[in-house]
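Only one protein chain is missing from this complex, and each of the others stays in its spot.
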Amino acid sequence: MWTSGEILEGEFLTLLGPSGCGKTTTLRMIAGFEDASSGTITVQGERIEDKEPYQRDVNTVFQNYSLFPHLTVFDNVAYGPSIRKVPKAEIRQRVTEMLHLVQMDGYEKRKPDALSGGQKQRVAIARALINNPRVLLLDEPLGALDLKLRKQMQIELKRLQRKLGITFVYVTHDQEEAMTMSDRIAVMRGGVILQIGAPMEIYDRPNCRFVADFIGESNIIDGTVRRVDGKRIEVETADGIVLTQGEGFREGEKVCVSIRPEYICLSDTPREGFTLHARIKDFIYMGTVIKTSLDLPHGQELKLSRFEADPTLHEGDERYIWWDTEKSVLIHMEGGAV
Amino acid sequence: MKQNANRKLKRQRRSRILGGIYAALIYALFYIPVLVMIQFSFNDAKRNYSWEGFTTMWYGKLFSFRNHDLWESLVYSLVIAVVATVISVVIGVLGGIGLKKFEFHGKKFINLMLYVPIVVPEIVLAVSMLIIFMSLGIKLGMGTIVIGHCTFCIPYAVVTIKGRISGDNDTLQEASMDLGANRVQTFWRVTIPSIMPGILSAAFLSFTLSIDDVIMSNMLASARQSTLPVLILSVNRTGITPDINALTTIMVLIMVTGMLLLSFIQRRRAKKEAEEMAETEKRISAMRNG
Partner (left out) sequence: MSGSSTATRKRHSRLPMIAQAGPVSVWMILFVTIPMLFIIFISFMTRGTFGGVEYVPTLKSYETLADLVYFNVILKSLRVALVTTVVCLLLGYPFAYYIARKPADVASRLIMLLMIPFWTNSLMRLNAWMLLFQTNGPVNKALLALGLVQKPVTFVYTDGLVLLGLITNFLPFAVLPMYSSIEKLQTAMLEASADLGARPSVTFLRVTLPLTFPGIFSAIILTFIPALGTYTITDMLGGGKVLYIGNIIKNQFGTIRNWPLGAALSVLLLLVTALLIFLYSRFAKIEDMEVL
């Protein structure tokens, strides 16, 4: 596996990808639990790949918290400083500060067994942060929490990171979580970072089919470039010619067009530029949005989402579809990596 | 970087080798006496003090059944072990289930009592039972030895069984009764099969504890008859005869072969099941695709 990426100081970087994509391995390499077979790991200009985990200025919030069951909350948080032989009085003061920071005042004497999942999480964060790490690694820290608590902790973690200005490297397979919290997201697959960038950039400008598909919902239509006219590009698909935009494409190249469900427009009549013919398959009501499935003549299915129901639409109706060229993304078939 | 990884790998390999050597030495500590014991079953001497040369004579002598005491004590030991195992497993299985399932006054106390034979020195248990039997005028013999053995086998059986009863046992029983089985049918057709491995290991443990026991068997025995280990203890003063080594060797061989056979059968059954499962899955997916 190979990964290359740069983490900016003070940023909230998320490694995002399906399970088994190597995001946790990457994290464990930074922490020092796993050996990089080649290459270097550098923190603020200092190479650390030769260092043992206990010599690195990096701390981890583990997936299952990994709180020491034989120690109280206080002793768990005090573990790092006490190893560095920080004076007792100072440890006491810093632990108190930390527990206050994660809103766990008063829990000092409890054992981890007597804490709820969310509380354990807070203690685990305090235990890592008390060491003032240069980088804090978080390995799916919210994975075991229920949805409501998860959302709350996401916001709290983000605030904490802003307040402290410490670099966070966060691993998750939940793209919504990644979108909410991150300054930048690195999408990974098979041990390779496919794309790294701000959430909006990744969402709007996926650089490969996998990213387009994995981040949010997307309609992906395969085709061949028919004509390149500056940035405007004509792509021939099985269901007709569509207009899109992009740079660095050759005529005759196999490509795919990615278009988000919210950007697809419907009309009763054909439209200038390009239109495709579609039949309404069914509707799914999903709380705030209504998803509509459309069948194209050659079997491709497209998804369309709207905030409000269109009373004139019925299952089986035929419509014309199109989209704003600017909103679609053209992707090379052989999607590359950074 | 490469160099560093190599160094780390070398260190890991060194510690693995050192660990292996250490473990081998500890195993040697356990196996040397066994090998010496076997070696001296081929000793060409009347009594085992020093190695006098190789002979297989003792195995022949053993099966000419002339050493009457030896065979008698072996049979005595075996009968006691079988009876004690059966009693311990029955009481242990019932007790394990009952103590897990029911709440009653004094349950804590019984649980505590179950720890006593496990932690208290055996001599104390033996002696205290001895004075009770003597004071009540109960004749010492096979009966008292069996009681003694059961007393330390039952707790192990209960612990083993309790460990095997899973949390959803209640649900299983409820499901069984829901499907129309009465309490007794449920016990035989659901409860017992679900803890069968536990029952087997409890039986195995009880048997080995009983057959190897010296202290209880010594203290609670009549003067006339003794179990094999007690016989060995008493002839140790005058020197152990090589036919005892021969008999012990045969017993070990039977045990080891039995265990190997059992684990072989288990492994083969597991393998077969896995194969069948893969086969079924293949068929199902073929059906879906076709």
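Letters A and B mark the chains in the order given here, with residues in each chain numbered from 1 onward.
What we mean here is this: a contact is a pair of C-beta atoms (placed from the backbone, for glycine too) under 8 Å apart; a residue touches a chain by one contact, two chains touch by 3 or more.
Given the structure is predicted, the values throughout are model-derived calculations rather than measurements.
J.: Thinking of the whole complex, not just what is shown, which of B:132, B:175, B:196 or B:274 touches the missing chain?
T.: Within the whole complex, the residue contacting the unshown chain is B:132.
J.: Specify the residue from the set B:123, B:200 or B:261 that touches the hidden chain.
T.: Only one of B:123, B:200 or B:261 touches the chain omitted from view, namely B:123.
J.: Have a look at B:145, B:203 or B:219 and name the one touching the chain we're not showing.
T.: B:219
J.: Using the touch rule from the top, list residues of chain A that touch the missing partner.
T.: 31-33, 52-55, 58-60, 62, 64, 66-70, 79-80, 83-84, 127-128, 131
J.: Counting contacts across the full complex, list the positions on chain B that touch the omitted chain.
T.: Against the missing chain, chain B presents residues 19-20, 22-23, 26-27, 29-34, 36-37, 40, 48-51, 90-92, 94-95, 97-99, 101-102, 104, 106-107, 110, 113-125, 127-132, 134-135, 147, 150-151, 154, 156, 158-160, 163, 183, 208, 212, 214-215, 218-219, 228-229, 232-233, 236-237, 240, 244-245, 248, 251-252, 255-256, 259, 263.
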